[in-house]
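I'd like to ask some things about the structure below.
Excluded from the complex is one protein chain; the other protein chains are retained at their positions.
Residue numbering begins at 1 within each chain, and the chains themselves are lettered A, B and C in the order written.
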Amino acid sequence: MSLTFDILLLLLLIVTALAVAWTKDLLAAAIIFSSYSLMMCLLWQHRGAPDVAMTEAAVGAGITTVLFLVAIGRTTRREK
Amino acid sequence: MLEALWNNVDYVASVVLFCIGLYIIIAKNNLIKKFLGLNIMETAVFAFIIALGVVDDGSPPIMGEGASGPFASPIPHALVLTGIVVAVSTTALALSLIIRIYRQCGTIEADELREME
Amino acid sequence: MKKALVAALLIIISIPMLIAVAAMPPHGDADSPVHTHVSARYIEHGEEEAGAENLVTGVLLNYRGLDTAGEVIVIFTALMAAFAVLITHPGRGEESGPTTAALDPEPGTEPESDSKAPPPISPVVSFMVRLLTPFTTLFAIYVILNGHVTPGGGFQGGAILGGMFIALTIVLGEDKVRTLLPRRAAPWMQGAAVFAFVAIGVIGAATTGYFLGYPTDASLHLVRELMMVVIEIGIGLGGAAIFATIFLQMEAE
Partner (left out) sequence: MYTWPHWLPLVVLTPLLGAALTPIVSLRTRHVAPWWALGMMTVTSVAAGMLILRVALEGPFSYLPGGWVRPYGIELRFDEFSASISVICLIGWLAVLYSFRYTEWLREVPKQRIPYYYALLLLNLGGMIGFVVTGDLFNLFVFLEILSLSGYALVAVSGEHIAEMAAFKYLLMGAISSLIVLFSVGILFGITGSLNMADVASRLGDTGSVAPAALALGMLTVGFMVKAALFPVHIWLPDAHSIAPSPISAVLSGLVVKLGILGMLRLYQIYYTSGIIDLFVLNQILVWLGAISIIMGAFFAVFQDDIKLMLAYSTISNIGYIVMGLGLFTNFSIIGGSVHVFNHAIIKATLFFAAGAMIYRTGYRTLSDLRGIGSSMPLTSIAISIGAISIVGIPPTAGFLCKWYIALGAFEANQPFFGFVLIFGALLIFVYYIRMVNAFYFQAPVRQEVVDATEAPASMLYPTLLLAALCLIMGVLGRIPLAFIEPAVQRLLTPLGG
């Protein structure tokens, strides 16, 4: 059960990372990146690192995403 | 070899994510996209370091009543905490620069910027 | 074409990396060097030596305190950098001389720059943010103060506080939130983490003879805990102030 969960999580991480690469809409890419961070946070919680998981949730998925959103708002949403 | 890779599947996933991030940085033209790639790369490195400290059937390194070993190593966790802060600092600076570049040049596509130079 | 080339290059790069990680000590093995060398001592004696039940906090603030001091300086550097890159016109209340930033070519001509007028905030979102603010604050304070016992600590709490700040800015508008960070106090808040670290470090140097040293005597464990809490509060306040300021600065650009 645990191993299945792990493999699933790792595969999902790779899929979301590829999705960030393929998405042309920067706003969508930033949100997908946020979900990637949340999944990473789940993985770390599972690996016995609650401190890091908490930081990643607050900083990686929270603050970093907000900063990206501000930057996209100030510049452009479309990738050419 | 394959068995060793299977045992170290966390490390392998980190390497794959690292390379995906690097691919985004090199192959994509948009500066914000490049930075999303760098963040993926950073997270991959953190995942690698966290995986170093994992112990089978281990619990988080928090002592106190009711806690029983084996405990995961606390050092990688401390390192990654520092690393996450460094990552968000770099991101903040890079995005500030991107905003300024857009202000001055009206584009954030690397090839168009290169033509302007 | 370029993309295929890059992908091929990266596959070539990944092969030695995969070979190397396959030869690493097995993942999760309790006998690997990671678990038998330095961390063995941390896990065995960390609680009484470092004075924190949460060993990660013990490592961060005590064993490897200098790293954390460096970390707060890194984020302070990011703030200074954001100022140095983004300031283009006199800030509020500062010397209101003639503006020197007449550089921007024609900012009005870009199609996307009409984003100046944001869409109105939904009343539901606005209400929820305001409703959650006290609870978020309470949670952040809990996370900061209990960092040495439970998962969390100054930095996590600071990020939560900073995030709350940002949400409030979006809902209430910049001016109301700015009053929380008055101009005279702002630099003190932003540097709080660095100051807390240096102050505790110097106290440690004066009492134990080592920079960032904590009293090891069992009877003084409350003092030690207090010193840690001071650092955590400093990191929390400083982190929150820095995140909020960077956000405001990027918004104001």
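Everything that follows uses one rule, which is that a contact is a pair of C-beta atoms (placed from the backbone, for glycine too) under 8 Å apart; a residue touches a chain by one contact, two chains touch by 3 or more.
What you are looking at is a predicted structure, and each value in this text was computed from that prediction instead of being measured.
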For the chain not depicted, the shown chains it touches: B, C
Which residue of C:10, C:143, C:212 or C:250 touches the chain not shown here: C:212
Given C:10, C:56, C:78 or C:168, the one touching the chain that is not displayed: C:78
Touch list for chain C against the chain that is not drawn: 16-17, 19-25, 32-39, 41-42, 62-67, 70-71, 73-74, 76-78, 80-81, 83-85, 87-91, 94-95, 97, 99-101, 103, 183-184, 187-188, 190-191, 194-195, 198, 201, 204-205, 208-214
For chain B, the residues touching the chain missing from this view: 18, 22, 25, 31, 34, 38, 41-42, 45, 48-49, 52, 75-76, 79, 82-83, 86, 89-90, 93-94, 97-98, 100-101, 104-105, 113, 117
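Basically, only the chains that are shown with their structure count from here on.
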Chain pair with the higher count of C-beta pairs in contact (A-B, B-C): B-C
Distance from chain C to chain B - Cα centre to Cα centre, in angstrom: 16
For chain B, residues contacting two or more additional chains: 9-10, 16, 23, 27, 51, 53-55, 58, 60-62, 71, 76-77, 81, 85, 88, 92, 95, 99
Per-residue overlap in chain C, given as positions that touch at least 2 other chains: 54, 56, 151, 155, 246, 250, 253
Chain C residues touching chain A - in the complex, by the definition given at the top: 54, 56-57, 112, 115, 143, 151-153, 155-156, 159-160, 162-163, 166, 243, 246-247, 250-251, 253
For the chain C and chain B complex, residues of the former touching the latter: 2-3, 6-7, 10-11, 13-14, 17-19, 21-24, 26-30, 34-35, 38-39, 42-43, 46-47, 53-56, 58-60, 64, 67-68, 70-72, 74-75, 77-78, 81-82, 85-86, 103-105, 107, 109-110, 149-151, 155, 246, 249-250, 253
Of all residues in chain A, those that touch chain B in their complex: 6-7, 10, 13-14, 17-18, 20-21, 26, 29-30, 33, 36-37, 40, 43-44, 47-52, 55-56, 59-60, 63-64, 67-68, 70-72, 74-76, 79-80
